[in-house]
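What you see is the complex with one protein chain gone and the rest in place.
Going by the order they are written in, the chains are A and B; count residues from 1 in each one.
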Amino acid sequence: MKLAFQIAKRFLLASKRQTLVIILGIAVGVSVQVFIGSLIAGLQASLVNTTIGSRSQITITLEDEYITDYQNLVTLIDNSSDNIRVISPTLTSNGSLINNDNSESILLRGFEFSTADEIYKFEEKFIPGSEFPNALNEVALGLNLKENLGIDIGDDVEFLSGIYGNQTFKVVGFFDFGVNEINNTWVITGLDTVQNIINEGNVVSNIEMQLNEVFDAEDITKLEIETGISSNFKVTTWISENQSLLTGLQGQSTSSLMIQVFVIVSVVLGISSTLAITVLQKSKQLGILKAMGIQDGDASLIFLFEGMLLGVFGAILGILLGVGLLYAFTTFSGTDIPISINAGFLALSAGIAIAASMIAALSPAIKSSKLSVIEVIRNG
Amino acid sequence: MASILSLRKVCKTYGENTKNPTKVLFDVDLEFEESSFNAIIGQSGSGKSTLLNIVGSLDRPTTGDILFKNESLAKLSKNDLAAFRNRSLGFIFQFHYLLPEFTALENVLMPYRISKQPITDEVMNRANELLDIVGLGNFKNKLATNLSGGQQQRVAIARSLINNPAIVLADEPTGNLDSDTTEKVYELLREINQKFKTTFIIITHDRTVAEKTDRVIEIKDGRVYLDISK
Partner (left out) sequence: MKEKNYEEFINYLNHEKKDECVIYIMELFEEGATVRDVYENYVIPALAEYECDSDVEEICIWKEHARTSIIRTILESSYPYLIKQKKAKINKTVLVACPQLEYHEIGAIIATNYLILEGFDAKYIGANTPNEQVISAVSILKPDFLALSITNYYNIVATKKLTEKLREVDSNLKIIIGGQAANNPHTLSQVSYDFVVQTYADIVKFKEELL
């Protein structure tokens, strides 16, 4: 083992240029892998974040009814899966807001802000001067309503509902979700404000959740949540509502994977052919080692170690190069694509490169064990 | 004196399963005695190299057997043969075949390291002593590529002896050396033969070497044509 390793090391050091070229080849492969992998992972994370990062990823409702015993349900669901990052009950109603002559249809959403803020990140979206509408009948409005209704923080505004009658709200803030649909219609307030208006007691209409692993939403729903609750509840996931997004993401992942696979294949082919030439170059040495009684297995180990050493140094250099590329890309491309450099992914890329190098060394290794001493000696 | 190696009806055919099998050796019977100094001569194509390869267990006979100290080599597996070569045989080749990536000393130690035993002071001393015997005490840390042809051949001689082999097989050990160096290499081999009682089997074209050995075996057309001793 030790001898095979030392011979491998010496063989590589003896032809420094050739060694350097192979290491560079592996490094380029690894750097492309690191760069593309990190870039696509970053793009996906950013896309997922903007699309579903500030909304409910799994929502539970009761058809045409309010959920009455919601606290127990929340506890039950929260305990059913480790993947649930946050769970929050909400109560939603419709109506209009009227200020002077202006009237807008709105969605009145009552939240438990302690948990809901983790889903919707209101605090980041409030415009300066805004506050959480914590007190009864305080509200915060979508930014577009500010102009459409011509109101400002501190003003009162009239809420009109055909079923539940009127209520005066005090405006304590505005928020900007960057999405017109929300900015035009959402009016947020405490859970108690909405409960007070509909007058059904301590009820909610939805239970909303966000997950740690968003792509597992369907599995969690089927395997963990639905088994514990009554089948009267309707559970919807972001995935069922965003099929096209998911297909897009999957397509991206697949193409990224394909690129990485082809990069590895080309690295493997490169190393394999170069090492095959090395076996020929070193056939004299192998011949004499065999004459001196080296076991075939140990002779093969020399080339596996060569592959491993090339893989290790190629991977290290490749990761440095890849991270450098990512840094250069974020610094100089002018885009603000958030790149995610994940230590796990780097380790995986390095591991794959080393494993690939060793697999590439396998055929030269086998070839070396089949090399006949006599051929070598005869051909001088 | 006791026989150290015997060949019993050794035949070798190349390309046995092809249309044109070539028979290279025919029923070769030979005995080599312990600590003897033998030369094998013969024209190229006579089969003498094949014979040396078979004696060196680098190649197996098609039929017949080889006995080392009365133990048959035919039964040994490939790995057992490799271990046998490592322990009991030393090789010296015409083109010296040192590992150019290693120093003279490392080359000398190579057969010992192949045996997977830990390097002891004793072995280091032996390696140094052997390099001194071959007159390369001052060159031991030089890379093999930086040595002259004669020096490399002397390193190869030291290397062939590190595991204290019973037999040293040499294929044209002086083949590409000038006559002065040839004489020195011959004397070195003779000195080792007398000092360590090592059996030598030397293939040589070189009359000046062959006529100084104790026994000359001439191979012709795959057969022992002549077998003479002093």
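By our rule, contacts are C-beta pairs under 8 Å (C-beta built on N, C-alpha and C of every residue); 3 or more make two chains touch, one makes a residue touch a chain.
Predicted model, so just to flag it, every value in this text is computed and none were measured.
Every shown chain that the unseen chain touches in the whole complex is listed here: B. When the full complex is taken into account, the listed residue touching the unshown chain is B:210, out of B:28, B:89, B:192 or B:210. Although one chain is not shown, part of chain B still touches it, namely residues 41, 207, 210-211, 216, 218, 225-230.
We take it that only the chains that are shown with their structure count from here on.
The distance from the centre of chain A to the centre of chain B, with each centre set as the mean of the Cα atoms, comes to 66 Å. Here chain B touches chain A in the complex through residues 49, 53, 56, 58-59, 78-79, 82-87, 89, 91, 93-95, 97-102, 110-111, 113-116, 159, 171, going by the rule given at the top. The residues of chain A lying in touch with chain B in their complex are 3, 7, 10-11, 13-14, 284-285, 287-298, 373-374, 377-378, 380.
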